[in-house]
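One structure, pasted below without further comment.
Removed: one protein chain of the complex. Kept in place: all other protein chains.
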Amino acid sequence: MRESLIQVAYLVASALFIIAIKLLNSPRTARLGNGLGALGMVLGAVATLFHQAIGRYEWIVLGVAAGGALGTWMALRVQMTAMPQMVALLNGFGGGASALVGLGEALQKLPHGDPPPAWLLTVGLSILIGTATLSGSLIAAGKLHEVLTGRPIVLPGHHYQTAFWLIVNVGLMLWAIIAPTPLPLWLLTASSLLLGVWMVLPVGGADMPVIVAFLNSLSGLAAAATGFVLQNYLLIIAGTLVGASGFILTTIMSKAMNRSLWSVLFEAVGGQVSAASAEGRTVRQTSAEDLALMLSYAQSVVIVPGYGMAVSQAQHAVKKLLDALQKKGVDVRFAIHPVAGRMPGHMNVLLAEADVPYDLMWEMERINPDFPQVDVALVIGANDVVNPAAKTDRSSPLYGMPILEVEKARTVVVLKRSMNPGFAGVENELFYKPNTYMLFGDAKKSLEAITQALTES
Amino acid sequence: MRESLIQVAYLVASALFIIAIKLLNSPRTARLGNGLGALGMVLGAVATLFHQAIGRYEWIVLGVAAGGALGTWMALRVQMTAMPQMVALLNGFGGGASALVGLGEALQKLPHGDPPPAWLLTVGLSILIGTATLSGSLIAAGKLHEVLTGRPIVLPGHHYQTAFWLIVNVGLMLWAIIAPTPLPLWLLTASSLLLGVWMVLPVGGADMPVIVAFLNSLSGLAAAATGFVLQNYLLIIAGTLVGASGFILTTIMSKAMNRSLWSVLFEAVGGQVSAASAEGRTVRQTSAEDLALMLSYAQSVVIVPGYGMAVSQAQHAVKKLLDALQKKGVDVRFAIHPVAGRMPGHMNVLLAEADVPYDLMWEMERINPDFPQVDVALVIGANDVVNPAAKTDRSSPLYGMPILEVEKARTVVVLKRSMNPGFAGVENELFYKPNTYMLFGDAKKSLEAITQALTES
Amino acid sequence: MTEVLFALFIFMLAAFLGFELISKVPPTLHTPLMSGSNAISGITLIGSLIAAGSEENPLAIILATLAVALAMINVVGGFLVTDRMLKMFRRK
Partner (left out) sequence: MTEVLFALFIFMLAAFLGFELISKVPPTLHTPLMSGSNAISGITLIGSLIAAGSEENPLAIILATLAVALAMINVVGGFLVTDRMLKMFRRK
């Protein structure tokens, strides 16, 4: 009876997770969705506490208190700009927990009789995926937080080493299935840790978001694998949903960056900060005051934010400029490229943080046809996502990536600090076009100057 | 091992069914989808033949041969216009089979020990839903095929009787759960038959399609319930998918007709052929020759087919008219109302049969804004779906139903046999509008006359 | 009891999936959807096959054979008629 009630709770929790993800498809219902997801989690956890196998609670309380406190602290103090590394870290912890549960269950069951091979396979997968997710995520978070260098770290014969560790892992799994003892499982844990590290090290900073989404998918799959180990359908359902979600995000991002997951993993790109070749060509510069004047006479302004807005934390300054312009009757919209910034939806979150209404944020396909009617396209710390080479230059690594066609606007103004390239490391012809003006300096400072000039005028 | 392989086959079959339904979302892939569904069915059935419980094959061969032959014969000779009753019949047979399997399994298991109540509940549901689907579908098919009258058949105290049979059924299920013997199950079978009949008898002809979709949903749920009885996940998955499908279609249709499922089931409407009140008001008539002239000078013609096109089997004549008009350079489109005809998508199937390309068939929301630019709206045997009372007359039973706004076209021509109303039984003001012309007569004959006049001119 | 519960997980997932899938089917295809999904509901065939091949008692055999026949009509008729319809859909 008790077991049945727990299963009913798990059934309801599964439904809550599904509804949660369903509600995430609109900004209006997303918060409710997240809340229902949390409710499902609480329901699942509380029901589990009544499981008859549970004999004592002291260690549970310890783990819950420690993890809960740490999680709360992290969630409340993380900066919105540090979201990518936060998500990476959380993915890693989830994966690690799944691996530990899989390993622990196996260590406990092995002494009592011969488990079936199919079950041992799921144990192996749970350990392999979970542990590799943990170590890979730590590396990814380190790179994103710039504790590690953002450049690809490629050791001699790197891909052979990665392949080697993969083969070792498969071998260890086979060993564990044929001769079920703890030893191969421990070894598998260790070598999976290495595999995760090896996998992520050679990935450059610009590709990191794809990796984070990929690790997101893996953390889900690790939970699903653990669900197979425990024969727990709630784990399988929740884990698989997350696995699908991460996989789709990975695909979307790879497409938007015009790369394949394979090339992200194995063909190191990005981070090679090849100092810009000024080559004696000149760009037109403008000043905050001139720009303010230009903006105040514009009818239609489109703001294109990029990674630089995140770096200089300029989102609130952007919002102030928006208010000032709207007060002057200027029509202002935001053009959001799917891979602007460092993770999907990065710009949306930052702008939302600064209270920019989401119906002002236009997706690329929707706004691109409008650029010829736009008076000023204001590019704030974006670079690769507005690089026309993606459309014209077959030799560019960006070639084929869909971009925001700002060059079609009557005037383009770019706010950045220097002529340095963006994360793909390529020159941007946009800056040299006759209708383009550059305003050098930190984006936040420039924006504040513009807004001040606007309100004073 | 054998059992495992069968389960693997079931797993693949489930996936095939899912993919089949996924592919049904576009006309380009739908046929492949249907084929994959059939493949899934063959896979599931063949795998089942290896089940170790099966001791002899003679009865299987007999049933398969008889059913297969009859099914093939029905499928090959049914007219496209008779599709609604065909689907109704098939639903009924599916439901009946599910009920028989559930009943048989229970009769076999009851002598051996006490089955758990939850299982007995699923047996009861399988019998109840399956049998009611069978008898209800037979009545629906009879009404649609005009073997029975299309008018609502309402016995004295009808709804009380329906409620009575429902209560009897619930009581019998409880009895079967408390005292698991064959008797209550047999009684349940009999009284569920009655329930199905009672449920469908009072539904009028116009509401029949909603009932067919509802029975479609029930036949799926019956299969799912039988899946619970047999602990067969393939049955549960396939049955539930069909249950969801039927339910959504029911909802869409009820909405398009501006009714609720409740009112369809319990508030008899339709079929009351209230002879039209000519009231001395006159309509403008036109002739096939005049109409041919009008059409040949038109730039944009929209054809609005309705139930009358199905009745007179005029789809091929429509296609000939289409060809003739296109040859003269007239732009011709079709406007398809979601509940035109007698089942959802009815018009699309008929027109497709006559080789009208599906990209000429426009949905209501898409074509309504275009009517003011249309020269001639040619209404062929449609009535309720173009009745402006739905928008203006609060007292009309159609009020609130979205309609095709043909009255906005420059000229409207209506092809029907008389001033009789459509299935909702209400007058249509459209016929009296100054820009409306009537061409009385059987749709097929009228169309042939028009086409002839067109090609001769 | 827990068997029924496990089956409920399947039911719940299939129900959500069904809603997502079907709500994407355009009205043009609603009739084929109805007859095609109806054919799929004939899956109850596999239950009837086992019964017809394993029952002992004559009445049970007759019921089971009838079930096989009914399910086969549903399956064969459903898929064939759907194919007949879909064959007719073509682009310009």
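The letters A, B and C name the chains in turn, as written, and every chain counts its residues from 1.
Just so it is clear, contacts are C-beta pairs under 8 Å (C-beta built on N, C-alpha and C of every residue); 3 or more make two chains touch, one makes a residue touch a chain.
Note that the coordinates shown come from a computational prediction; the quantities given were computed from them, not determined experimentally.
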Identified contact with the non-displayed chain, of A:8, A:30 or A:147: A:30
Omitted-chain contact residue, chosen from B:198, B:233 or B:334: B:233
Listed residues A:171, A:345 or A:441, member touching the removed chain: A:345
Which of A:56, A:112 or A:394 contacts the chain that the document leaves out: A:56
Of A:136, A:220 or A:305, the one touching the omitted chain in the full complex: A:220
Contact footprint on chain B, counting only the chain that is left out: 3-4, 7-8, 11, 14-15, 18, 233, 237
Contact set of chain A toward the excluded chain (per top definition): 17-18, 20-22, 24-28, 30-31, 33-35, 37-38, 40-41, 44-45, 48-49, 51, 53-57, 59-60, 62-64, 66-68, 70-72, 74-76, 78, 80, 83, 86-87, 90-91, 93-94, 96-98, 100-101, 103-105, 107-108, 116, 118-119, 122, 212-213, 216, 219-220, 222-224, 226-246, 248-249, 252, 336, 338, 343-346, 348-349, 352-353, 355, 357-361, 363
Absent chain, residues of chain C that touch it: 6, 9-10, 13-14, 16-17, 20-21
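In this section, only the chains that are shown with their structure count from here on.
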Rounded Å distance, chain B centre to chain C centre (Cα mean): 16
Inter-centroid spacing, chain B versus chain A (mean Cα positions, whole Å): 47
Geometric centre distance via CA averages, chain C-chain A, whole Å: 42
Overlap residues in chain A, where contacts from two or more other chains coincide: none
In chain C, residues with contacts to at least two other chains: 1
